[in-house]
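What you see is the complex with one protein chain gone and the rest in place.
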Amino acid sequence: MIMPVILWTDALIFLLVAIVTGFALYARGKPHLRAPWHHVMCSRLGSMAVVILCAYIIIGLLDSLHYRPAIENSDASAETHYAVEVLSVLDVLVGPLRTRTEKTYSAPFATQLFSRETVQHPDGSQTRKYPRLEYGGRHLENPAADARADILQRSGIALTQTLAAGLAVLLLITLWQARRRQLAFMASLRDILARRTAVPWLIILITLSVLLLLTFLAINLATAYHVLGTDKVGEDVFYQTLKSIRTGLVIGTLTTLIMLPFAIFMGILAGYARGWIDDLIQYLYTTLNSIPGILLIAAAILMLQVYMANHPDAFETTLERADIRLLFLCIILGITSWTGLCRLLRGESLKLREAEYIQAATAFGVRHSKIISRHILPNVMHIVLITVVLDFSGLVLAEAVLSYVGVGVDPTMNSWGNMINSARLEMAREPVVWWSLLAAFLFMFTLVLAANLFSDAVRDAFDPRLRQR
Amino acid sequence: MFAYIVRRAAYAIPILIGVNLLTFYLFFVVNSPDDMARLHLGVKRVTPEAIEKWKAERGYNKPLLYNEAVSGSERFTKTIFFEKSVKLFAFDFGYSDDGRDISHDIAQRMVPSLAIAIPSLLVGLLINISFAMLLAFFRGTYVDVSGVILCVALMSVSAMFYIIGGQFLLGKLLRLMPISGYDGGVDAIKFLVLPVIIGVVSGIGSSTRLYRSFFLEEAGKDFIRTARAKGLKESRVLFRHLLANAMIPIVTGVVVILPLLFMGSLLLESFFAVPGLGSYTIDAINRQDFAIVRAMVFLGSVLYIIGLILVDVAYTVVDPRVRLS
Partner (left out) sequence: MKQPLLQLANLSARIGTGPRAIRPVDDVSFTINKGETFALLGESGCGKSMTALSILRLLPQPHGRISGGQVKLEGTDLTALPEVEMRQVRGRRIAMIFQEPMTSLNPVLTVGDQIGEMLQQHLQMKGTAKLNRVLELLDAVGIPDVKRRYTEYPHQLSGGMKQRVMIAIALAGEPDLLIADEPTTALDVTIQAQVLELLQQLQRDTHMAILLITHDLGIVAGMADRVAVMYAGQLVEEASRDCFFTDARHPYSLRLFESLPNVDKRDHALKTIPGFVPVLDRDFSGCRFAERCEQAWDTCRTQAPSWDITTDHHHVRCHLADRNITPPARTARDDTPLAHATPGTGTGASLLEVRDLKVHFPIHKGVFKRVVGQVYAVDGVSLEIPEGHTQALVGESGCGKTTVGKGILQLLRPTAGSVQFDNTELTQLKGERLRRRRTDFQFIFQDPYSSMNPRMRVGDIVEEGMIAQDIGNSSQQRRQRVDELFVQVGLSPENAHRYPHEFSGGQRQRICIARALAVNPRLIICDEPTSALDISVQAQILNLLKQLQNELGLSYLFITHNLSVVSYLADRVAVMYLGRIVEEGPVASVLEEPLHPYTRVLLSAVPQIDQDTRREIIRLEGDMPSPANPPGGCHFHPRCPDAMPGCRERYPGETGTADHRVHCFLHQ
């Protein structure tokens, strides 16, 4: 028995998923909406970025399906009680990673703790040695000798699995392409391998294979070792970075989603209506913009902290509390970042207002509301989209900085910001504990890089000025 | 032009009032003067009298926005908001909650902030413009493509990694310079080298890419074709015709952030323990010192508005087409 838990951010994420799906279905029949997306997929870096982003999104979505498991109860007739701990589907999938905590630091693939400990022998003597890990490499008889062979063997299995899966994907793509383009199977295969297709399927396949390899490696190795080590309290770092993905994605997407309606409405209104409405909106965003963003965010987060301290009963679980703080962070980040988009939209609406097709619509007596919804809105959407995609990577990076300043996500929440923050001190240790930082760096860098490459491709495809070149 | 600047400066006043109202609201909506007093007095000495005394000393013993006890315009002037705000407009920031003179602190801490910010800006500009011109010169070739990808990769790295990595590599492993700290006078230089290097490196990716797009934008224009049709040397086309035009967005982009350099860099200063305005701000946030936060917000807003005015002025200087009216 489980009790599904829908956190605020979960709800918004699924709203976002619904919007994106809805748009995709709507755009299917509209070539002018579909064409730029096709263009994105045709660019090599763009398609690569899409595959990587998809992998992140899948992990993020799995981590957004929350529930509370029932507590085992021998008395069947009694009311079911649910655990205080909220789990996600991802937690179930990664299974042991979550629960197998060591005592303290251990290096990646280590079978012993990172620091020496005093061990009391039965004979009363004491020695200082590196104790064996409770879980990492537990299956090995003689870790020092066998670990390397074991790791190689498991990697070999992963490689074989990847090859098999990769071939299967290639087969599927080829069959699908062959059917769509009405080609013979071999002709289709040749086109794909010789990179003669519009969409660079070969690149997509290679990217996918790399991701598959990483997945299989993780499946084979992470069950037996701590592939990225453990942190100070012995938690698996790999698990932490996986959990951090959702935090990063939420900050990157929900922030813009929350501010979007506001920015679009105000921006278009200011540009289209002009006059005192324009003055007012301009005043509003200049004022907000002139406050140093970090101070505004700090003030707002401090305010929230005080509120939470005064109302400890409002939240059932720590996760819910952390979630509210995350949502609030998104909102306040949104408030500080909507001004840029608003100003862009105002400028574009001012220009469009004078466009001949808008004048033509006015000459036909088309109502203002219709002019805005049918003429102005569709013609500024590319700006909105480019901004959203561009902002994403900036927001993911901002999270780290905010967490460092102490006004980021809740300290109990897994996030790259929190990981980096604690890694600062670890770097000062002798010998250096480097794996937390490395893990955060790798996962964050890959996401941000993919997002940046994706936004480049999107801008090339959607910006009418760039398209002419 | 003078009339224009006067008008823009006058426009700043309602903005600053708005800024003050907003910060004021955000702070006091959860943090009443009584709470502040309790926080500062500590647990032991909290008595109603002590709280009143603390409030009276710091001018918090009045209503927030509207005083019903008095009449006429004093209803608005005899309030915490009015009294605390008006002084700000005269750049009198008052005293922090622990009794230090904020204006004095700001003046003192401005120096280290600028000592990091100005060299970072100048060196960064030089490097970024050179790289961008290089990429623009090789546009469409592999040099350009790989350069752009490298830029994107560089800008995908969080500033925190640059700092931690730089401290670790240059400070700890190679022992080229001290990891953090600050000293007055000429000694400061050895402490400043590392933050400046990191400040420059962390900005290379995004700026080079941006400047490259400015160059390419101009490179496609008709007058560049004219310049080539004149038979000019490629170097003259690049430096005289292309650079002169591409500098317009670059210069105005720099001018707008110029005043904000005074605010210092939050991350660099705090990681390197430099006593500048950035670390001042972070400390104030952590100590919940409203007086300092309010002063820094006000200062930031003023500098932002000055930046906006400076940009317009800069346009008239670098672009002969623009006249202010």
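For reference, chains read A and B in written order, and residue numbers begin at 1 within each chain.
Keep in mind that, in the parts below, contacts are C-beta pairs under 8 Å (C-beta built on N, C-alpha and C of every residue); 3 or more make two chains touch, one makes a residue touch a chain.
In this text, all values refer to a predicted model and were calculated from it rather than measured experimentally.
Within the full complex, the residue among B:R100, B:K190 or B:R225 touching the omitted chain is B:R225. Within the full complex, the residue among A:G156, A:P261 or A:P378 touching the omitted chain is A:P378. The hidden chain makes contact, of the residues A:A361, A:I383, A:A398 or A:M413, with A:A361. Counting the whole complex, the residues of chain B in touch with the unshown chain are 3, 6-7, 10, 139-140, 221-223, 225-233, 236, 240-241, 244-245, 248, 318-321, 325. Interface residues of chain A with the unshown chain, by the touch rule above, are 31-32, 355-357, 359-367, 370, 374-375, 378-379.
Simple rule for what comes next: only the chains that are shown with their structure count from here on.
One finds 29 Å separating the Cα centroids of chain A and chain B. By the touch criterion given at the top, residues 14-15, 18-19, 22-23, 26-27, 29-31, 35, 149, 152-153, 155-161, 164, 167-168, 172, 220, 263, 266-267, 270, 281-282, 285-286, 288, 293, 296-297, 300-301, 304-305, 308 of chain B touch chain A in their complex.
Here chain A touches chain B in the complex through residues 45, 283, 286-292, 294-296, 298-300, 302-303, 306-307, 393, 397, 400-401, 404-407, 416, 420, 423-424, 427, 432, 437, 441, 444-445, 448-449, 451-453, 456, 469, going by the rule given at the top.
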